[in-house]
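Left out: one protein chain. Kept in place: all the others.
Presenting subunit A:
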Amino acid sequence: MVFSSETFLFLFLPLFLSAYYLTPERLRSWTILIGSYIFYCWWRADFLLLFIAVTAWAYGCGLLIDRWEGQARAKTTLVIGVIGCLIVLGIFKYLNFFMDSFAALIGTTPEELGYHWQLILPIGVSFYVFHAIGYIVDVYRKDTPATRSFVDFAAFMALFPHMIAGPVLRFRDLTDQFIKREHSLPIFTSGLYIFTIGLAKKVLIADTVAPIADQAFSMANPTAVESWLGAIAYMLQLYFDFSGYSDMAIGLALMMGFRFKQNFNTPYLSLSITEFWQRWHISLSTWLRDYLYIPLGGNRKGSARTYVNLFLVMLLGGLWHGAAWTYVIWGAWHGGWLAVERYTGWAKKAPPRLISLPFTLLLVLIGWVMFRAASVEGAFTVYGGMLGLNGIAPGIEFLANVTRENILFLVLAILAVCGEPYFKKLTDAEISAEAHGFEVTGNGIAVARPSLAYPIAMSLLLVVTVARLSEQSVSPFLYFQF
């Protein structure tokens, strides 16, 4: 089920929240668990068994590590636990990719090798495996005690706002909230505000600019205008799609009293790739830092090793997004620039904003083209188009498939990105939970304040968004494929 579906909005969510608030407080983890499993099964029910198995595996490993604390057996359990999770990811996400690549390397096909499993990628597997690994490592590091409550842990793993497409959460951040969290009408309403903003980002902006990207990336020889428009449209689509999803997740969690941290912080206003990764998908970059970069030695083993670690982490981060060479190259692109920025000192002291902002955006844009393309060859087709190798002006095929509405919303999306610093607090669970209106303070930041204007504006935004959602055919989330 996706948040931007009528079934979720008008059937699942009202029923779930009714059940949640009618359940006695001590049993609410059960309600979360059952509701989240129903949410998961909406796609197809059979992969729920895999999900439960990974949950049980991480839970059991946590208990054993806790029991054998300080003994070698704890480390062995840690290693086995993490490898077990990676095997799930390896089989379901990467096996086909590696076999295809191996077969291509030796000049044959998987069929000729006698292998061609067409495994279905279980939805959300990348995220819940990361949640499981994070928990096992945290217990080993004593960052969190192993929980005795399987229901709480399973409810954390399955918590539907973050289960399928993140943000990537750590049990240690929510463990106290599973024991006690605050519920009130103002908090609930704040959650609904944040959810509404996220839904509007996704439906009004991401979905409306998507056709521009779809058209440009499907063309055999896109012209310069087509390629640039397509790349910029995808850049904005991905951001509003995923940050919209994250806002919805934060809002939904808040409606249940959970407080998630922000996952995006005006990333397209970054002055370096390093800063970009501090602002884009913050929960993932934090996870990669804590569970990959630091175990690899981080920056503690000399300059050369630091560069290698940065590169490797992003390479694997790229591969985590999908089993394809496009993601590997995208990861390497970012890893390479992180290393370069570290080496040149750009990360700490970027050139003037007028230079560093567009340059960073250009690097990000080049990366997104590779990320979006169906193949490496397809990405280079778009790069060729961007360089003007296929002419400049858009052709009729492009113009026939890109409407004025698409272009208008592309412009609005750019304006929204530019104006975002003034509104970013509106989707901050910590601040928004305190009050429900907003006013612009002296330093130009919009903050929450009680007023009727804000709820009226939010209600109108919700009405327009729901109407637009109903009018369009489909509204899938980009991050569901990862």
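Just so we're on the same page, contacts are C-beta pairs under 8 Å (C-beta built on N, C-alpha and C of every residue); 3 or more make two chains touch, one makes a residue touch a chain; residues count from 1.
Note that in this section contacts and distances are computed from a predicted model.
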Original post:
Looking at UniProt, which of "ABC transporter permease", "Probable alginate O-acetylase AlgJ", "Lactate dehydrogenase, subunit alpha" or "Chemotaxis protein CheW" names the chain that isn't shown?
Top reply: "Probable alginate O-acetylase AlgJ"
**OP:** Sort through A:3, A:193 or A:268 and give me the one touching the missing partner chain.
**Re:** A:193
Subject >> Of A:355, A:374, A:387 or A:408, the one touching the omitted chain in the full complex >> reply: A:408
**OP:** With the missing chain put back, which residues of subunit A would touch it? List them for me.
**Re:** 1, 5-7, 9-11, 13-14, 41-46, 185-186, 188-189, 192-193, 196, 211, 395-397, 399-401, 403-405, 408, 436-437, 450-452, 454-456, 458-459, 462-463, 466-468, 470-474
